[in-house]
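The complex appears here minus one protein chain, its other protein chains still in place.
To keep things simple, chains are lettered A and B as they appear, and every chain counts its residues starting from 1.
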Amino acid sequence: MKPLMTCSAAALALALGANAAAAEGELVIYHWFEYIPQALLDQFSEETGIKVTMDTYDSNEAMLASLKAGGIGTYDVAVPGDYMVKIMAGEGLLDTMAEGELANKGNIAPEWADPGFDPGRQSSIPYQWGSTSFSVNRDVFDGDIQTTDILFNPPAELSGKINMLDSQGEVLAMAAIHMGIEQCSTDRDKLKALNAMLQDAKAHWASFNSDTAKEVLVSGDAAVGQIYDGFSAKARIEGANVEYAFPVQGYIAWMDNVVLLKDAPNRDSAIKFMDFLLEPENIAAVSNYAQYNAGVSGVADHLDPELAKQPEKNPHDKAGPAMFIEVCDEATQAVYDQIWTNLKK
Amino acid sequence: MKGPFDLRSYTGFRAITVLCLIVLYAPLIVVTVYSFNASQSLTNWEGLSLRWYADVFTGPESGKFKIAARNSFVIALIAASVATAIATLAATGMVRGGRFRGRALSFGLISLPIMVPEIVLAVATLIFFNAIGFDRGLLTILLAHIAFCIPFAYLPISARMQGIEDSYEQAAMDLYATRRQAFTRILLPLMMPGIISGFLLAFIVSLDDFIITNFVKGAGVETLPTAIFGSVKQGIKPNIMAISTLLLAVSVVMVTLSYLVGKSDNTK
Partner (left out) sequence: MAAGAASGGSATTDTYKDTRTWLLMPAWVTLSILVLAPVLMMLVYSFLTKEFRGGVIWDFSLDAYDQFFFDRGLFGDDPPRIEWTYVTIFWRSIWQAGVATLFSLLIGFPTAYFIATRPANLRPVWVFLITIPYWVNLLIRTVSMKFLLRDQGPLNDALIGIGLIDSPLHIVNTNLAVQLGLFYSYLPFMVLPIYAAVERYNFALSEAAADLYASKWVTLRRVLLPSVRPGVVAGCILVFVPSMGSFLAPDLLGGARNFMIGSLIEEQFKGNAGNWPFGAAASMILLSLVLIILMLSARQQARADKGGG
């Protein structure tokens, strides 16, 4: 029992020490898993003398749940996706930055300077962006893949070999694009049709997996997979004969953003960090690591030249529009939740 | 084997045990093989390489993994020990404490942590810690782990105790042993297989926990599961396979040691 007690005491001391963090010269980041190179964080600490602590999450919604359960006030910045920025702003979880507070705000690429989810970039800066569509194994199917029919009304040779992302937002948005209806529709007939279409489509689907979306394509377990562009590129580089589609009906665009959280304990450090990430060479380091795109002007010179040439990053001429996932109001969302439950019951 | 008339051995049980071990270890062979894969991919073999081991020890994240591994083992060791101690006392009270009102209720309370889905316990515990103003850190992880390890330790221990007639302790006490002596000298040694089983289950449960840990840990505090869960947008990296293989190697060394210790005991 004695060594046990000493051990507990040591752990206690350790835990208390970890809790009694000084507020000066610190930065606490709430970030996705494996989405920023450690070297970049080290470089930031070196340049500014600010000690960085990072906590990670595995989905936008998990982050929101944790912040709403009391995590707010612990973290300085987080990295939510486009629609989640809007949700967090609506929930009052974001702080705003006055004009001029961010020295490098001018570096934001013009097309990302005034996005619908954060008009005027009051609380956020671009982190990485990309697209969500699907990839097809060309050994299995060599016909036309530039259509959402591949997912929702597939040819016989692909039926039963489709993996969808296990994510309500991405599946339902893609279904809306397929049917040509708006994402937050309130039209009952359209919603019923959407519900019915998904029920039929499910018969063609083998699985819903997000974590192994790449693995099922590489292993050949799935011939079609709904997937992010960077993920598909990795599958291709790892030897799968997959082609990433840009359907004529359209596809999903997403952008992750660094946001300033409300009640940030180290607000000054957070601003410094956001300025740091707006330097083209720094954010380029993230892109080279994560294989997605930056939203900062002048980043091209610092990117791995191979990255820009990837077929997953270059839509063909006939590709449909890239659409962000929209944020519905409560009553509309309730219907979409019901459709999702119907799909998976 | 003492031949067909040995009451203890049943035909087929040995075969089933072998099958059980094959089932348990087959996925780990996959892990080990692919930890030596040169490729980024988990499913494509591209030749032998030690790059992922180099990555574990010298890569940019090696520091993080080292601390995470230390945290995980310290927490699992303390949580399993404390939970086993609490469970042993509770089992004594429940199995040797006579019938009493609230016995069923106590059993319900003890098994509560396994009955509530982890995600619910995670969210609830987080809200609770916040409500009482408890700062999140290693300590919150430890406390949560102790709590949810208790039923995993308790059930094997109490199952064992129910199989021990109390005549042994009674006999000892008839021979003027104090109850404390009867407990430590008679009951506890008889209980050992149950206690070891309970401890091991609590240990692996703590070592494996992701959901609750991820919610109740403080910023920057990592355990192995929270450090190795790959991002949805990045996939599972092969260095995780290397870490897993290293963990296996450590545990195999420990088993070998315990085997040798057991062997030397036998020669005495």
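To be clear about the criterion, a contact is a pair of C-beta atoms (placed from the backbone, for glycine too) under 8 Å apart; a residue touches a chain by one contact, two chains touch by 3 or more.
Just so it is clear, the model here is predicted, and its values are computed rather than measured.
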item: On subunit A, residues whose C-beta touches the chain left out of the figure; value: 59, 61-62, 64-65, 68, 87, 91, 163, 166-169, 188, 191-192, 195, 202, 205-209, 211-212, 215, 219-221, 330, 333-342, 344-345
item: Residues of subunit B (touch criterion as defined above) contacting the omitted chain; value: 7-10, 12-14, 16-17, 19-21, 23-28, 30-31, 42-43, 85-87, 89-90, 92-100, 104, 106-121, 123-125, 127-128, 131, 143-144, 146-148, 150-152, 154-160, 162-167, 169-170, 179, 190, 193-194, 196-198, 200-201, 203-204, 207-208, 210, 224-225, 228-229, 236, 240-241, 244, 247-248, 250-252, 254-255, 258-259, 262-263, 265-266
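Quick note on the criterion: only the chains that are shown with their structure count from here on.
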item: Separation of mean Cα positions, subunit B and subunit A [Å, integer]; value: 34
item: In the complex, subunit B residues that touch subunit A; value: 39-44, 46, 60-61, 64, 74-75, 77-78, 81-82, 85, 123, 126-127, 129-131, 135-140, 142, 214-215, 217-221, 226, 229-237
item: In the complex, subunit A residues that touch subunit B; value: 1, 4, 7-8, 11-12, 14-16, 18-19, 28, 30, 32-35, 37-39, 53-59, 62, 65-66, 69-71, 74-75, 210-215, 218-219, 228, 230-231, 234, 237-239, 290, 292
